[in-house]
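Got a structure here, written out as structure tokens. Questions coming.
Only a single protein chain was left out; the remaining protein chains are all shown in position.
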Amino acid sequence: MDMRFTPDELAFAAEVREFLASELDPALAEKNRLHQSLTKAEMEGWHAKLHAKGWLAGNWPREFGGAGWTAIQRHIFEEESAKAHAPRIVPFGIAMLGPVLQKFGSKEQQDYWLPRILNGDDWWCQGYSEPGAGSDLAGLRCRAERQGDHYVVNGQKTWTTLGQHANMIFCLVRTSTEGKKQEGISFLLIDMDTPGVTVRPIVLLDGTAEVNEVFFDDVKVPVENLVGEENKGWTYAKYLLTHERTNIAGVGFATAALDNLKRVAKAQIHRGKPLDQDPLFAAQIATTEIELMAMSTTNLRMLSVAAQGQAPGVESSMLKIKGTQIRQQLDALTRRAYGGWAQALPMETGNQGQPLDADDVLSATANYLNNRKLSIYGGSNEIQRGIIAGTLAKG
Amino acid sequence: MDMRFTPDELAFAAEVREFLASELDPALAEKNRLHQSLTKAEMEGWHAKLHAKGWLAGNWPREFGGAGWTAIQRHIFEEESAKAHAPRIVPFGIAMLGPVLQKFGSKEQQDYWLPRILNGDDWWCQGYSEPGAGSDLAGLRCRAERQGDHYVVNGQKTWTTLGQHANMIFCLVRTSTEGKKQEGISFLLIDMDTPGVTVRPIVLLDGTAEVNEVFFDDVKVPVENLVGEENKGWTYAKYLLTHERTNIAGVGFATAALDNLKRVAKAQIHRGKPLDQDPLFAAQIATTEIELMAMSTTNLRMLSVAAQGQAPGVESSMLKIKGTQIRQQLDALTRRAYGGWAQALPMETGNQGQPLDADDVLSATANYLNNRKLSIYGGSNEIQRGIIAGTLAKG
Amino acid sequence: MDFALSDEHRMLQDTLRGLLARHQGDDLWPALAEAGVIGALLTEDEGGFDGSGSAIALTFEELGRAGASMPLVAAMIGASALATAGQGDLAAEVAEGSARVAFADAEPGTRYDRGVAISVDGDRLTGRKTMVAGAEDARAIIVTTADALWLVDAKAEGLTLNAYPLMEGGRGADLTFADTPATRLGALDDFGAALSRGILGHSAFALGGIIAASDLTLDYLKTRKQFGRAILEFQALAHRIADLAVEVEQARSAVTNLSGHLTAEPAIRDRHVQACKATVGRVARLVAEESVQLHGGIGMTEEYALAGMIRRLLAADTAMGDADYHLERFANGEPAWA
Partner (left out) sequence: MDFALSDEHRMLQDTLRGLLARHQGDDLWPALAEAGVIGALLTEDEGGFDGSGSAIALTFEELGRAGASMPLVAAMIGASALATAGQGDLAAEVAEGSARVAFADAEPGTRYDRGVAISVDGDRLTGRKTMVAGAEDARAIIVTTADALWLVDAKAEGLTLNAYPLMEGGRGADLTFADTPATRLGALDDFGAALSRGILGHSAFALGGIIAASDLTLDYLKTRKQFGRAILEFQALAHRIADLAVEVEQARSAVTNLSGHLTAEPAIRDRHVQACKATVGRVARLVAEESVQLHGGIGMTEEYALAGMIRRLLAADTAMGDADYHLERFANGEPAWA
């Protein structure tokens, strides 16, 4: 057993840090640190810098223009990026659609769409969830009817993150109602400028509007935009869910959040002393830090198995649960560290005023509220428990 | 709203304290405080003193020789008794069988059995659970076949508390396998001296042997020992479960345990000071004390409803859950207060030695282990959650 | 022992429910004042006619259930403190609703210490208070410092106000004091009764919100279908809602305890102040987080009624010391107000 990174990995980590130090605009990092919404241009700008370096698609093989990183390298990149408060790479094109096209798309689809993802020609969003199909994703109803050389799509998608910036959406749609509900689903690429597509923002309880509803009303989609075979979409969607989860534990985000919490606890006064000297609060920080130390190693154990070519199993569900628990606990402690000061929320709309010198406080409150989503989306923690128990029952 | 006891209730509480001060042998109280098993004679002696005072059957109406107390009086008696470390009244005759006979027994059964319970002529135990029927009590299989003027009983009961002292057992037995499983159950009184009855002790993980298995091998029981009607036993058992639960919250026991914990934490040294000055341990004590303060009032709220003649509903399930959580937390903290000193267990059998001056420590460890049962027996906390959720679903 | 409401208090409850069904936002305050609700929170000495724990608890529970956000706690603390300090005229105006006061307690840079961001020089205050609910509408501000309570006129020199929306729904402000003249009302611990009633107000308000959020969640679990059945039929979720129901009863009993011991001797009252706020704060956060989780995505949307409830629950925990703050003082055996 050897817990150390190899010399090559250490050199790679140094290169990532160097890149971040020279290319990441401090103002952008600060905005990101405060969990403020980035503009489309800011996100595209960061993508462009990474693309120039050849690092935008760490998970893609080199043949498709990716960096072809190992699981460990991707982990290092994600962790260093999170610690430096770099923008997160928008995952929909790079991390989600890309691998599906590479595995199941036609040569034409690969040649056309993959370079456009890297160049930033398209901004993709994801059309999976529907109002009636949340945890029960396969219960989706948005339907696509084949009419000649088009599908005609009708229905609704929801929780479409950053859909307001997108020109393209990849959707799971129902093409058949026969057999098991998983069997009538297809994977379709839809141009959002097509007549009949409407995007409506959903404001969340923290006041942000980063997710959307997308409505389809007789939307015509060319049949060449079908990925793989008709009625096999569930297979492609599941492939995504089980194979593109290297960052599911969110170790980098948790590390950055822990650093921030310690900084806040050192600055906030409690009973006349810095809060980090309060035994009860210090114990809560320590409890979470100790959890993170262990989870971080669980993550590495899993990566080291993945690096040897074995597919991750139930471990990704375990990391999802523990990872979100830790991040939510860190967010909760950070908000509570501010005590009576944390009673306002930043409002993205309207000019209704804002407390003085309180950017960090507002960010802590908003971030706590916003990150309640972590244990809900991408398969809620209840769904993950079901997956673990199901595996245990068989084992 | 008025949270105060009435003058009559306060006078009654004073009378109970006075009685306990004069009648309770300090050596017996000390033995009880240390959770050491009492002898049969000690328990019978305490019953006799209570019976002489007319207080043995606080829950029975006066017409049957009971004290006819209100729910509040019973609460006061139980709380004062627990705080004084008086032996708990063995519940099987007084609290369980008595009310069933009073409600469903024949005149002959009442006249014969009830005085014998008060006089201590019979020691009753309870034959409900079976190895295959725990939470699923109605799945019981121990069967009684009518043969002339006798039932012939075959099968097994388990978790028979203090069955080693008993000469009588009231049993749920299967008299029919037709219809729903609840419908073929009868309530039978069985003399344990009948040929074919075997009692085998079950040693628990704390080393005590207070529960037993009882085996029935062609045991002949006279038909006059059937309570109520054949195949209606489930109704009588349920009556017991919902109506005789005044002390389900265990407020008195919890209060005594909290007092003991505070005493231990004052004596144990931690980082050179009494443990109760350690911020983390003090916070854990405080958390539990605060829970107890609230639960105690929930209990009184429920009693005050019961005192107005309304049957308690889902509240008794809530009190069971919270009451056991609090007691188990107090027991856990008390054991942990001893730290490195709490690594031995008293053994009831064998003369294998015992640590010096450690009666309290041994008691804390054994009691922690033993009281894991609180959330299992009498309807496990999982069963209680099901009851609550079922009620919420209907409401 | 009797936990039932008296006839008067049942009437008060009916009045409140009627008012809260008809009035919202800016309309609500005058309606409550006119109906005598502010008076019900205050004793006769304070310009009111009741002021019992029971009246306070039921009033704020109803406000909490309805999600009415307004600094009524400040009015209650203010009028009571003013009356105690011999400022009966202003107290009476507050009691009848013709004047409003705000309560400036929280400070930037500290969890719940007082006097970190604000200092006293003679009869002048310098520094900052934050998150002062209803400051824009107040005629005067009651201000806490390290060990005392002060009265500051809203138009006093050197006082500047910067207002913004509060998480709970209303508006608050940062108040900056620059050598601002103030009237010392007395030492902080002279006002234990007034401040403890503030804790009861926030706690009962939270209790109302706890009940509203858990009721809404239960309704959702009964109606929402996934995998072909109501999600309340999934046992793991059913057990979690059952555990929430147990905790809701704990919160109710904690409020009952403080309500019943509001006029007990200070040492006993303070234990109930701390136990109540610690219990209700803990349960409020638990219910907030579990309600969102049990709802799933819909529970995070602003359009759905839960969002406001969540924010009010967090705000009620945070106001005047959160669960951890009061737990720590309870554990140390410290007084609530010193």
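A, B and C label the chains in the order they appear, each numbered from 1.
Just so it is clear, a residue touches a chain if its C-beta (ideal position, glycine included) is under 8 Å from a C-beta of that chain, and two chains touch if they have at least 3 such contacts.
This structure is a prediction, so every number in the text was calculated from the model and none was measured.
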- Task: Could you tell me which shown chains are touched by the chain that is not displayed?
- Result: A, B, C
- Filtering B:R33, B:K49, B:R88 or B:R336 for touch with the omitted chain leaves B:R336
- Note on the structure: Which of A:A86, A:L300, A:L330 or A:A364 touches the missing chain? It is A:L300
- Task: By the contact definition given up top, give the residues of chain C that touch the hidden chain.
- Result: 234-236, 238-239
- Footprint left on chain B by the chain that the document does not show: 129, 132, 134-136, 139, 158-159, 202-205, 207, 267-272, 275, 278, 280-281, 328, 332, 335-345, 347, 352-358, 361, 365, 369, 372-373, 375-377, 380-382, 385
- Message: List every residue of chain A that touches the chain not included in the displayed model.
- Response: 1-6, 9, 72, 279, 282-283, 285-287, 289-291, 293-298, 300-301, 303-304, 314-315, 318, 321-322, 382, 384-386, 388-389, 392-393
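One rule holds in what follows: only the chains that are shown with their structure count from here on.
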- Query: How big is the gap, in whole Å, between where the Cα atoms of chain B centre and where those of chain C centre?
  - Reply: 42
- Query: When the centre of a chain is set as the mean of its C-alpha atoms, what distance in Å lies between chain A and chain B?
  - Reply: 53
- chain B: positions in contact with at least two other chains: 279, 283
- Message: Counting only residues that touch at least two other chains, what does the list for chain C look like?
- Response: 327-328
